[in-house]
Each structure stands twice: as C-alpha cells, then as structure tokens.
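One protein chain omitted, others in place.
Which chain is which? They are A, B and C, in the order written, and residues in each are numbered from 1.
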Amino acid sequence: MKRRRLFVTVLLFVLASIVLAACQKKPQYTCTDPKGCVEIKPGEPIRVGAALVFSGGAASYGIDSKRGIEIAIDDLGGELLGHPIELVAEDSQCNPEGGQAAAQKLAADKTIVGVIGTTCSSAAKNAAPILSEAGIVMISPSNTAPYLTDPATRSPFYFRTAHNDKVQGKVAAEFAYNELGVRKAATIHDGSVYAEQLANVFAEVFKQLGGEVVAQEAVNVGDTDMRPVLTTIAAKGPEIIYFPIFNPEGPLIAAQSKEVEGLQDVKLMGADGLFSKEFIEVAGEAAVGVYLSSPDFSAFNPERYDAFLKKHEEKYGEKPISAFHAHAYDAMMILAEAIKKAAVVLEDGTIYIPRTALRDAVAETKDFQGITGNLTCDENGDCADPHIAVYQITSATEWDTTDPEKSPVKIWPK
Amino acid sequence: MKTQLRLMFRAGLIGGLIALHLTLVGMVEALNKREIIEDIITLGQLLLMGVGLGTAVYALGKLPRERRTQREGWWVALGAVSVVALILGLLALAIKPLNLRFMFQNASPALVRILTFDTPGVLGLVKLWAFLLFSGALALVYLYIPQPWDRTLSYAVGITLLMGILRALVAPLLPDIISDFLFTPSGLTQIGAVILVVLWVLFLHYWPDFKARLETWQKEAQTPQGAPIRRRLNIAFLVAILVLLLLPAILRDKGSYLFEVLDMVGIYIIMGLGLNIVVGFAGLLDLGYVAFFAIGAYTMAVLTTPELPFVRQYIPPMNFWEALPIALLLSLVSGILLGVPVLKTRGDYLAIITLGFGEIIRLLVISDLLKPILGGAQGITGVARPTFGSFVVNESWEYFYIILVTIGIGIFISTRLRDSRLGRAWKAIREDEDVAVAMGIDHVSAKLTAFATGALLAGMAGALFSSRLYSIAPHSFNVLISINVLCLLIVGGMGSLPGVVVGALALVGLPELLREFAEFRLLVYGAALVIMMLYKPEGLWPEKARVSRVAREVFGDRLKTLKVE
Amino acid sequence: MWERLRYRLRYVSGTDVALWIVAALLLVMITVGSYNSLTSGRYTGKQWFDFIISGLAQGSIYALIALGYTMVYGILFMINFAHGEVFMSGPFTAYFLAEVLEQRGLFETNPWLALGLVMLLSMAVSTVVAVSLERIAYRPLRGAPRLVPLITAIGASFFLQYTFRGLYTPGFKAYPEVQPLKGTWTLFGLEIQRMLIAVFVSSLLLLLLLYAFVQFTKVGRAIRAVAEDQQAAALMGVDVDRTISITFAVGGAAAGAAGVFYALMFRQVNFFMGFFPGLKAFTAAVLGGIGNLPGAMLGGLFLGVFESLGPSLFLEGLGVPAAYQLKDAIAFTMLVLFLIFRPTGILGERLAKRA
Partner (left out) sequence: MALLECQHVTKRFGGLVAVNQVDLQVEPLSIHSVIGPNGAGKTTLFNLITGFYRVDEGSILFEGEPIHWLSPTHIARKGIARTYQNIRLFGDISVLENVLIGMHTHLRSWVFEPILGIRHFLDEERQAYKRAMELLEYMGIGEWAFFKAKNLPYGQQRRLEIARALALEPKLLLLDEPTAGMNPKETEETMALIKRLRDDFNITILLIEHDMRVVMNISDIVTVLDYGEKISEGTPEQVRSDPRVIEAYLGRGAATAMAMATSSTAQGD
C-alpha cells in the first residue's frame, strides 16, 4: 500500500505543476484570423518547414534546395524579428504519398509558420491542399506543373518561385522558331512531370507557330547510353533538339549527340533544369553551342548569385548539386519578408503571425530582388520572374553568369 | 593483461569506426539540430553517447561476469571508450589541415564544432573525451544498480528518450496544456523529461504486479466458480475493443498525421498479407509484387477520374464502389496471367522474372504509349473516394476504418486458407515441389491460386491507395515497394500473420515517423535489415507451432496427451 | 488419328500451350515491327550499325558487372544484390584521386599513368568493400534459408548506397576526360568511338583473365571445388572461407574496373549509379546462364544490343511513340521469354562445370 501512496503523490505533483504552468499563460493578443495565428514567445524559434525530396534518385534536387534555404537563413542572420529561425525538413519524396505524408506531418505541428516545398509537382498535388487547409503558406522552389497554379485547381496558400512550364516552354518554342529560324524540331523528355510537360508545351507552341515536330522521344532517368535514341532522332532529320531534362541525362545527350552521325550540326536546347556548371563538366566540349533557357540574369544584380555560390562552397564543401538552390533561396527570402510584414509584435517580444495575413503578404510580393530575378507573385501563385532569357554556352570550361559577355552568353531577348 | 588490452583496442576500434561512419555520413551534424531535452542534449550527441555506451557494453560483454565490476572492467570499458574519443579527436584535428572536406563533404567546420563542444583548442578535445567517458561510465553504473531497478530505470530512460524523438507522434495526442508542458517543438522540456522518467519507472515497477494479478484473474475465471470474474473480464475486453475502434474518431483532429501513418501501414499490411500467401505459404519468391498494386491503383484511378478524355469517350467516370470490383477482377486476372509463365521457373529465376514483370508494368505506366489511357508521367488526379449514401470518406482517419476492415478480411482469408486443403498444398509445394506433385497435388492450379489471391489483396491495397491519395503518379510504383513488402514479411517472420503487422509497423510506420531524417532513413533501414538477419533471421514474431481449429475440435482432450512442438 | 496426335503431344500441358501462344504473338509483333522498320527506310545501314555498336559498348559494361554477380552466384548460390554498390564504391572514391591528378595535370602529361592509378584505387576500394561485405554480412549466414541472405544483400545495398551518398555527395561528380580515348578510330572502314572500343576490348580481356584465373590457377581450382560441393571441398583441405573471400575479392576488383570504364564513358559518378546497371547486369548474368563466366559476357552483350536495337527495330515499326522509353521493358520481356523457353540461359548454368 505504501507503494501506491508514492504513486499517487507523484501523480498529484505532476498534475499540479502542469496546472501551474498553464496558469502562467496570459493572452495579450486576440487572434481573429480565420486560419488562426502562430504564437511565438520570446526566445522561441520561428519554425519553417521544408518539404523536399531527400531520398531516392531525385534526392539531389531536394538537398540542393534545402541548402539554398539554409543559406538564406544564414543571410538573414539566423533570425527574424528577434527570434531564431528553425528549419524543419521533412522528406516529401517525389510522389503523391510522400507529399501527403510530409504535409500531414507539418500540418499537425501548429508551430510551423510556412513551408518551402515541395520539390516534385506530383508531391505538391497532394501537399498543397492539406497545407492550405491548415492555413500554412507553401512556396515551392521547383514545382513547374501548370496544374498547381491553374485557377481552377490551385490551392489558396500555394506559391512557387519556379517557372510554370507553360511560360518557359512557350519562350523556348518562340525562340527556336523566330530567332533560330528552325522549322523541324525534336523533343526528348525523361518521364518526369517537369520535362514531359515542357516538351509537350514546346511541341504544341512550335506547331502553332508553323513548325514541324518530327520526333517526340523519351529516355528514362538513369539511362546513360543515349546514342540509340539520338540515332533514332537523327533519322528524322530535325534542325533542333529540345531536351528540357536534368543532370546527368542532359549533358549525356549533349555529349553523345556529337558522336551520332547526322546530329553534329543540329542545334541543342535545354531548360533551366540544366542551367548549372555541371552541365559543361559532364558534357565537355560538346556543351559549346548549346542553348539553355533560364531566368534573365541581367534583370538584376548577378553578383549576389556569385556571393551565394561562395557561401555555398564554404558551407557545404562543394558547388550546388542541382538546379533549384537559388529558387529555394528566394522562396525563403520571400517568406521571411512576408513574415516581417504580417507579424504582430508585442512589447515583450512575443509575436503573433496570423496565417491568412501571412498568405496575403506573400501574395502581395512585388518586384522582389531575388537571385533568380525580379519576383512578383501573380494572383495564381506564380512568383517566378516572368522574364526568361535564352543563353548560349560558348566555352567548355568557363561558367560565369555575372557577365553577359562571358559564357553562358545571353543571346535572347537582345 | 595483454588480452585485456587487445579487447580494449578491439572494442575501441569497432566503436571508433562506427563513430567515424556516423559523423562522416553527416548523421551527427544533421541530428544535432534536434534538441531532445531542452538545453541539455541533442539527438546528435545522443547518437555519440550511444556509440560510447555501446562500446563499453561490448567490451564488458566480453569479460566474465564477475570481473566486470572489478577494476579490470572499469579499465577495459573506459579504455575502449577513450580509443573512440581518440579516433574522433584525431578526426576533429585532421579535418582542417588535411582538407578532408575535399573528399568528405560532411567533414565541415560545423562538425568540428560539434565534436569539440564549441570549444576551441585542447579544452574541446578534453570535453569530447569527458563526454565519451561519461557515456561509457553509464554502462558501468548500470552494473551497480540493484537488481530490479537497473532494468526498470534503463527502460524508463529509453522510453522517455524515444518519446522525445517521436515527439511528432505523441505530443499532438495529448491535451495542449500537458503537451506544451512536457514537450518543446523539437523534444522534451527538462521538467518533462524528469516527470516522464519518474512516471515510466513507476509504471514499469508496478507492471509485473499488475500483470500477475491479471493472470490470476484469468486463472480464477476458468474455474467453475469464476463466472462473475469471467463476465467482468469479458466486459472489460469488449470495452477495450470498443475504445480501440472508436479511437480514430476520438482523435481525428489531433491525430491526422498519426492516421496518415497508420493508413500507410495498413495498406502495407494488406499487401503483406497477400505476399505472405505467395511467398510465406506457397514459397514463390515474388519480387514484382508492386505490379498488382499498380494495377489495382491504376484501374481505380482510370475508371473514376474525370480526366483522360480518351477513356472518357467510352466510359463515363464511375464511383468508387462500381470501380472496386473491376479493379479487383483485373488484378486477379493479371495475377493469373503473370502467374502462367512463372510456373515454369523456380527459385531465383522466379525472383528475377517477377522483378522484370514489376518493371515492365512500371515502364508501361509511365510511357507515352499508354499516356491517353494511363496519364503517362503526369499521373492521374481526381480519383473517386468511397461514399456511403451521401457521406464521402475523405479524411485519413475515416479511411483507416475501411483499411481496418480490409485487413480483417485479409487476415480472415489467410487463416481460413492456411489450414485448408489448399493451404496444405501450398505448404507442400513450398517444402518440396517434386514430392508435392507425386502426392497428386496440381501444382499449376495451386500456384496460380496463390498468385491470384496475392494479386487480389495487392489490387485491393492499390485501389485504396489511389482513392486515398486522390491522385497517383507512376513514380510511386517502383521496385522499392516490392522489396519493402518482402522485407516486412521477413522482418515480421515469414508465414506469420501477426508478423505481417509487426513488420509493417517496424518497416513502414517507424521510418514514416522519422520522415525528417529521411536522408538517413534508408541508411538505417539497410543497416537494420542486415543486423536483423544476422541476429534474428526468423523475424520479430515468428510463426509458432499451431494446432489448427479442426484438429482442436477433432482431437479435443487427446491433444493434451500429445506433444506439441 | 486422335490417339496418335495425343501420343505425339504427350508431354505438352495447358501451360505450355498458353506460353507458346504468347510467344507466337510476341514473335508476330516482333516480325511485323521489324519488317515495317526495315522496309520503311527510316534508317540507313550505317545507322543500324551504330545501334549495334553502342549496344555492344553498353553491353560490355553490363558484362563487366555481371561477371562479379555470376562468380558469387556460382559459388554461394545467392544473389548478391549489393554488387551494384560494390561497382559504385570504387569509381566514386577514385573520383577524388582523378580530380587531384587532373589538377596536377597528370591527365595531360601522362594519361595512361593517371588512368592506371585511378583504376588501381577503384579496384582496391571495390575489393575492400566486397570482401568486408562478405565477411560482415554474408559469412555468418551461410547455410541459412535462401531468403535470408537475399534480404541481407538488399539491406547491405541500401546501407552502402546511402553511406557513400553521405560520405561524398548526393550530387554527381564529373570524371576528367582522358585525351587518348577521345575521338574515333577507323576500323574496317567504319568510324568508331575510341571509348567504345576500349571498353569492349578491356571487358573481353577481363573476361579472359577471370576465365584463366578460375580455370588454370590453384585458387581457381579451389573456387570451382567449392562451387561444386562446399563440404567435399572442405574435406579435401580447401579453405572454404578463404576461397569465398577470394571470389568476392575478384568479383569486387572486376566491378571496380568496370566502374572506372563506366565513369570514363559516361563521365559522371553518383551514389545511385550502381542500382540500375546492377539490376541489368544481373539480368545479363541470368540470360547468359548464371554461374557461367562466358555466359555473363554473352548475356551482357546480348542485352546491350537488344536494348539499343529493340526500340527502333521492333517498336517503332508498330507505331509506338517514344519507343526508346520502353527499352527496359524490351529487355525484361526478353528475359522472361528466355527463362521460360531456355531456363538455364544461353550457355547454361554452373561455375563448376564450365567455369
């Protein structure tokens, strides 16, 4: 019986201390936001979620973006409004179930202010509605599927800093038809949502302009020997091959196309998924002459990107490993900016962030000086710089985005 | 003396290598961001502590029991831990001058700071050493705690830390007041940790008493005069079941993530039950099981989505219940169709052929060829959800009930078939196909039935999966799913039905909860599989010798005179 | 009459009939597709030749990996799922040496020496990984039910993949170029990439080396003896553990060498690079007759050519869009057909019997 008394005493003690702790809380601000507010007491961190892909074959995109976010946090001095920023990274994988699970997990955590992610559009399809329901604003650094910002299907709390495929695919097609003057095109995608969509948009627009799409081919992620598919394409006699895919399949296509008879003089064009130094490292000499579409770097101060690269190398011991670090950096910065705008700061340092207000603050982002361009969020959640430029690689060794005269050289619009 | 030195260095080297691996892979640094107990210890430090503790335990384990608490034990354990400290210290020192970062991306200044506890110079190394000595000493302290308390205390600490790690699961389930008090956003508060340890110690201490009482009740209930007790026990049992069944509905708002996880576990359990019939009962090693899962999921999606204009020309979108039988039928038929060629092959060839089938299905799904029908790389959105009248099943906790019912059906089918003529035929084929055939068993139809039943369950799981997700993408159906299902069978215990549940919880549930450490999820998963196979190859819950229902009925009391093994 | 027919077909079952029908359908599809492709004149003879050449090069890589698979299978009868990771570990590690050598300019001044050093390191690392894998993960499991080592191998495969990912980088690393292997050579009046020839020739050489090793050395004899019957070999004084270790070491070294060729040919390494080639190599090993060294080689080449030729030859003629996407489906369909109609592979099984 003695034992039982001990047990009861301890239990009482526990309950008492909990009640005491609960009584200390005194509300000073009444939240009227329909989706509620995040309360951050002095010394507590502002918690930002990152739902990106960290496992499987696509992991390098997610890790790349995560590093971009971390550098952004460093650039903010690790804090916002006197509160440290804490990044909560969850693996959203590259499929709907991963997106759903990661979103549910983040949505269950009431201290999460906003989420950067997801990496893959397929994951975003499921994550966006869940996070919107929970009132968590979500900015994706790399989703490109038109579906996500289509007014009919978009979730209200969803934004992105990556380019809608519709925009970029159209620019590429127009450039090829009008500027390069080619009339026969071939496309290659890799079975990813991004590439397939881009290739299709390109083909559609190219046909509308009056061109002919002679081949629409596809490779698989992980393929290394591209000669057969290139030989197939060569037989159709295109003047340009559009391959809006990723590393390393992209540079392999560029490199091996030089080894396939009939393709030596065909023009090659990729998209922003390939716009990184790694492209020339793998493709070597074959990279020279390749066109890549990308946000227009001359629209803003490109030295910032260089500073970013320096910090990246310092922090992670290597160059960015994929294409969406800068987009992620900008996404984090936009979020931080919006938090500053929306937060209600009390005297003792406690801040309240009304969720809908935060969303509106993000939506109002205008002429934001990011490293991927001048960002303005439109009413559907597309925040990427609408100015897309086409660059041409002119050197197999040099990669300098700060100087428009050096490779890659900006050639369109002039 | 010499053997002790050898033991010390051996243990130290093993521990040191593991510590090196963990640090250079980046685990320590990544986990260090998570504070398990506020301002006291991070998960990364806990990991290093675990290595120190493990090294000491390993070294002590090699010593005879009585010598562990003597001076010898102290020397060996702490010496081994010091070797670990030495190795980590050398790493911390070498990172900068040798530019290790050129090769090992995680050999960063941040790592050095963690290893030296933010203290530059020699003092930092001393701190590292002291920290590891402390963790090694824990193993020795354990030896000095008197008997029942040593275990109780260590379990309590372990469970408390686990609660801190799995905060995302536990905290939302508690009322806000309590969870705010016990948990920080990343782990436990200091008071919370103390309280939880105390509570767990008390619970674990009284648990044996309680269990013993329960057992005496049960025994009493079986005596003729135990009717009232029996009645009370039955009521308690029913109430417990009822509460369990109602739990999802009670917890629905707080536990949306929990049920997200449980749904996924449930779907894997359904698949596991199906594959258990194919591999566990009939012994047919199927590595392409994801094919049937994909067929179920895609049939459901194609038939019910408003998208896909090509298909919609011919068939209007169906609702969930209209599409379900078709999905099941198709997966059943595909099970038979894929089963036919497989009949001719055995063993590893069977494995590779089925693997090939799985890949073929995935490639077809993603291909431009079938894009008008299957949606290609973009997948399909707008899959129907189950409806009951005007009620639409929408939330994950609502799906959980449907999944639960399906699991129930799966278990029912499995148990019924296991002890039937067909089940025996499967087992015979598994054990020795030649002899089975010589016994007049039609191995063709037995194998095809196994494939069909397995495919049916996988198709069901797939249909639920796609409906629950509302949209599906081809990348979800890769070979990893087949491997995962097979592994959960083996981790749970081949052929054992409770093993399927345990295996799914261990291999799907746990990694799901640790989603934030996903960078290391498969690393840990792989290591766990290897360790599991090395030390417990029969699984966590192996199939025990059973006496079937009919046997119990037929032989009745005679069973007691027979040896059961 | 009916009796006679029934007697003739006495051993044909319903399953066989079903399979024959499927095979016949596929065959018709293949023939129609090929006929259409060949008569449409889409491709010139030179282009068909190019398909075959690039198929042979890719196939040589498969073959190199398959050799390791097949040796391990021949001796332990287990699928070493982690062999793809052994293949990855070597060149991924050797990348850093290559990078240093390139910075020092050795690839310019003495490319063969540089290549040799990189190759050596890669083989050493792969060997160490393979041997420790055997020692730590497989040896304690000898004699366990077959599924157990398979699961262990799967686990080890994940573990290795993510270990190397954590150690080095989750991204890609680009290998330096080797000048003498750039450009083309003219053989029989045809221009062929030097790299392709180099890979093909070295895989042939490696095969010969391994074959000679297994066939003519004392250790090779021990390997064959263990493959034939472990217990008997042990009774005859063969150190079984050591022999198995050596087999893993040899398989690992071959994988390390293959890895460097892969890295040179495709200019990039990554932690995931072993997974798909590993899967394909296993398919190749099975195609050739698992446990059979020349079979692995033949299977690899066969698979490579089929993958390269198949989409254009069979599928395009049938009007399949983006046919190249389905090349793996072709490979696996062929594997399935092969296993059904010739279950022991092209050259038949067993390391012991045929080496």
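By definition in this document, contacts are C-beta pairs under 8 Å (C-beta built on N, C-alpha and C of every residue); 3 or more make two chains touch, one makes a residue touch a chain.
Because the structure is a prediction, the values reported are computed rather than measured.
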Exercise for review: Check the options B:449, B:467, B:482 or B:496 and report the residue that touches the missing chain.
Suggested key: B:449
**Study point:** Missing-partner contacts on subunit B, residue numbers
**Key:** 412-413, 416-417, 419-425, 427-428, 431-432, 434-443, 449, 453, 545, 547, 550-551, 553-555, 559, 561-565
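In the analysis below, only the chains that are shown with their structure count from here on.
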Study note, to complete from the structure: Quick note, more Cb pairs in contact for B-C or A-C? It is B-C
Practice item. Report, in whole Å, the distance between the mean C-alpha point of subunit B and the mean C-alpha point of subunit C. Key: 33
Review point. Quick one: subunit A and subunit C, Cα centre-to-centre, how many Å?
Key: 37
Point to revise | Shared interface positions of subunit C, touching two or more other chains | key: 169, 321-322, 325, 328
Point to revise | For subunit A, residues contacting two or more additional chains | key: 59, 63, 191, 216, 218, 220, 318
Exercise for review: Give every residue of subunit A touching subunit C within the complex, in rising order.
Suggested key: 57, 59-60, 63-64, 191, 216-220, 222, 224-225, 227-229, 231-232, 234-236, 247-248, 251-252, 255, 259-261, 278, 281-282, 284, 318, 321-322
Review point. Which positions of subunit A touch subunit B when the two form their complex?
Key: 3, 6-7, 10, 14, 17-19, 21-22, 44-45, 47, 54-56, 59, 63, 86-91, 93-97, 100-102, 104-105, 107-109, 111, 120, 122, 125-126, 145, 147, 153, 189, 191-193, 195-197, 216, 218, 220, 315-318
Point to revise | Interface residues, subunit B side, partner subunit C - complex | key: 21, 24-27, 102-106, 279, 285, 340-341, 343-345, 347-349, 351-353, 355-357, 359-360, 363-364, 366-369, 444, 479, 483, 486-487, 490, 494, 519-520, 522-523, 525-530, 532-534, 537
